[in-house]
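One structure follows; several queries about it will come next.
With one protein chain removed, the remaining protein chains of the complex are shown where they sit.
The letters A and B name the chains in turn, as written, and every chain counts its residues from 1.
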Amino acid sequence: MEFTLKQIASLINGTIEGNPDLLVQHFVKIEENTPGGITFLANLKYEPYFYKTQASAVIVSNGFEPKKAIDAALIRVENPEVAVATLLKEYEKFTQKIRIGIEQPSLVGASTTYGNDVYIGAFAHIGEHCKIGNNVKIYPQVWIDDNVVIGDNSIIHAGAKIYKKTIIGQNCVLFANVVVGGDGFGFARSQNGIYERTPQLGNVVIEDHVSIGSNSTIDRATLSNESTIIRRGVKIDNLVQIAHNVEIGRNSVIAAQAGIAGSTKIGEECRFGGQVGIAGHIKVANRTEAGGQTGITSSVEEPGLKLNGTPHMKIKDNLRSLAIFRRLPALEKKIASLEKLLKDILDTK
Amino acid sequence: MEFTLKQIASLINGTIEGNPDLLVQHFVKIEENTPGGITFLANLKYEPYFYKTQASAVIVSNGFEPKKAIDAALIRVENPEVAVATLLKEYEKFTQKIRIGIEQPSLVGASTTYGNDVYIGAFAHIGEHCKIGNNVKIYPQVWIDDNVVIGDNSIIHAGAKIYKKTIIGQNCVLFANVVVGGDGFGFARSQNGIYERTPQLGNVVIEDHVSIGSNSTIDRATLSNESTIIRRGVKIDNLVQIAHNVEIGRNSVIAAQAGIAGSTKIGEECRFGGQVGIAGHIKVANRTEAGGQTGITSSVEEPGLKLNGTPHMKIKDNLRSLAIFRRLPALEKKIASLEKLLKDILDTK
Partner (left out) sequence: MEFTLKQIASLINGTIEGNPDLLVQHFVKIEENTPGGITFLANLKYEPYFYKTQASAVIVSNGFEPKKAIDAALIRVENPEVAVATLLKEYEKFTQKIRIGIEQPSLVGASTTYGNDVYIGAFAHIGEHCKIGNNVKIYPQVWIDDNVVIGDNSIIHAGAKIYKKTIIGQNCVLFANVVVGGDGFGFARSQNGIYERTPQLGNVVIEDHVSIGSNSTIDRATLSNESTIIRRGVKIDNLVQIAHNVEIGRNSVIAAQAGIAGSTKIGEECRFGGQVGIAGHIKVANRTEAGGQTGITSSVEEPGLKLNGTPHMKIKDNLRSLAIFRRLPALEKKIASLEKLLKDILDTK
């Protein structure tokens, strides 16, 4: 596929500095410095690569002022990162297979309804009283229990399992082998040490524009009037665990292998690194950020903090303590020598 | 659905203080203070909510003495938590779909036998020489290899995969996409740095009343006379890894994303938080508890310890050290000022 800079600029609302009829065929990363194609400069730490680029064109921000001229044409946009995502989406449309129709064999409950342009792959098993919107794509080997609602344009990838009463909004993506709505991990301990399962009668509600990575698990809430809630725009990576009765605020982002224990409420626009663990029954304020492997063990009241370590600390404090942790052996020696000096002073008195 | 207090009390062996014909329709949490319904007071830290409750009835323990009277009726029971689990189970029975029969298309080996009231969902694939008990429910897209045994009343949720020779007891639940009996992670390193797979010829034995959460993995043992063993009553959450030749003692509870490395023996009634990691080839004593993200790196001999941190420490010791870790920068400053003072003393001598 080939596009002119003019075509590209019109897609991303950009201004061309150079030849609008120039043809480009593929995207390259600015730091890789491959000849030809179109590249972009979003993060200014990559600016040195800009001056050496062999690409035919570079997407830059409106405000960017090059320190010297380069051979490549420029396309100026408001936000290069968003522009690139837009372009890649256009490219993806061209290369993407359109799936429509019901493959056989598959099982769909007689009372289940679905909209236009739906795809249901072979070996999918869908229960009764489900409502499936327009343009929903359900891939092979998906299992959906009764009374599930899936909004328009949502995609359920191969092998995902969705338990009863789950509500999924519009434009959501659940990747392969995701499990939504499994039993919360709730047991009552009887006198003899045996754990009796507490029935989990609630559901999971996933709002619009949510993405859930492969093999992640989201448990349903305990009581019948309760929900585990993933708010609009939340992005969840692979192998993430969300326990029963958790609520995750709008546009929060959770990296792979993180886990959130039961009944915890996460604020909006939070960002959690990989393998972060968050204790149960706490609240985490809006815009909290946590580095990889952080353990958030108690409520975070102040919004916008950057956290690190287990148990969590403000990242600046944590890094200071960690720096000293590294030189503890030297510190211990120093204390020993102070002790000795002091003993000498006392002895000679 | 509506129940009288009399009906409820008879289910949980309770004594009513109030009108036995009062009707309630749903469960509520005492801290949520919604009007109507029935609630319960199990953990006394919620006692303040008891005095403000708008619920119609409250389940309390026999010994509970309210500090002031409330409008709601009371039902007194031995253990409110267990009573609630019992009630929720009754409620669940009413709302649960009963699945019986063999859906088509599905494949079941000709030599495989199964009991009464079995459900086998469409797209399930069951091998030869399996023995499936009464009232077993096998959901769609499950794969079961040859020579697997599943005891009465066990439930294998959608997409679970069970390798050959696995033995599963009665009243077990394996949630969606669980994998039981995959190859242990065993390789022999040859001179040239290449790893050759060591065949894994053992199996997995899961005793009665075991629960295994979605997307968890349990590997089979290495030698043909060995088993990875999950003892009676063990409860395992989602995304947990149990390696080959591990044994987990009765009634132990393992939270999400925890992992246990090969050949480790876990005692009875242990409780491990989320993301706990346990090294291979060690023993962990009965009733050991470990906080989230703890790394147990060597054997724990003494039963009943509460552990925290990586490598694990007794939680009290760990919290003490962590408290000082947080003020290491201040401690370092103090040492520097002591050093200076001492230098001054020595200089002025």
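In this section, a contact is a pair of C-beta atoms (placed from the backbone, for glycine too) under 8 Å apart; a residue touches a chain by one contact, two chains touch by 3 or more.
Since the structure is predicted, the reported quantities are computational estimates derived from the model, not experimental observations.
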Residue, one of B:Thr4, B:Gln54 or B:Thr198, that touches the chain absent here
B:Thr198
Given the contact definition stated above, which residue among B:Glu81, B:Asp152, B:Asp219 or B:Glu268 touches the chain not shown here?
B:Asp219
Chain not shown: contacting residue from A:Gln7, A:Asn225 or A:Asn238:
A:Asn238
For chain B, which residues reach the chain that was dropped from this view?
105, 107, 123, 125, 141, 143, 146, 159, 161, 163, 177, 179, 182-183, 185, 187-191, 193-199, 201, 215, 217, 219, 223-225, 239, 241, 243, 257, 259, 261, 275, 277, 279, 293, 295, 297, 310-311, 313, 317, 320-321, 324-325, 331, 334-335, 338, 341-342, 345
Per the touch rule stated above, chain A touches the missing chain via residues 26-29, 79, 81-82, 84-86, 88-89, 91-92, 95, 97, 103, 105, 121-123, 139-141, 157-159, 173, 175-177, 209, 211, 213-215, 233, 235, 237-239, 250-251, 253, 255-257, 268-269, 274-275, 292-293, 322, 325-326, 328-329, 331-332, 335, 338-339, 342, 345-346
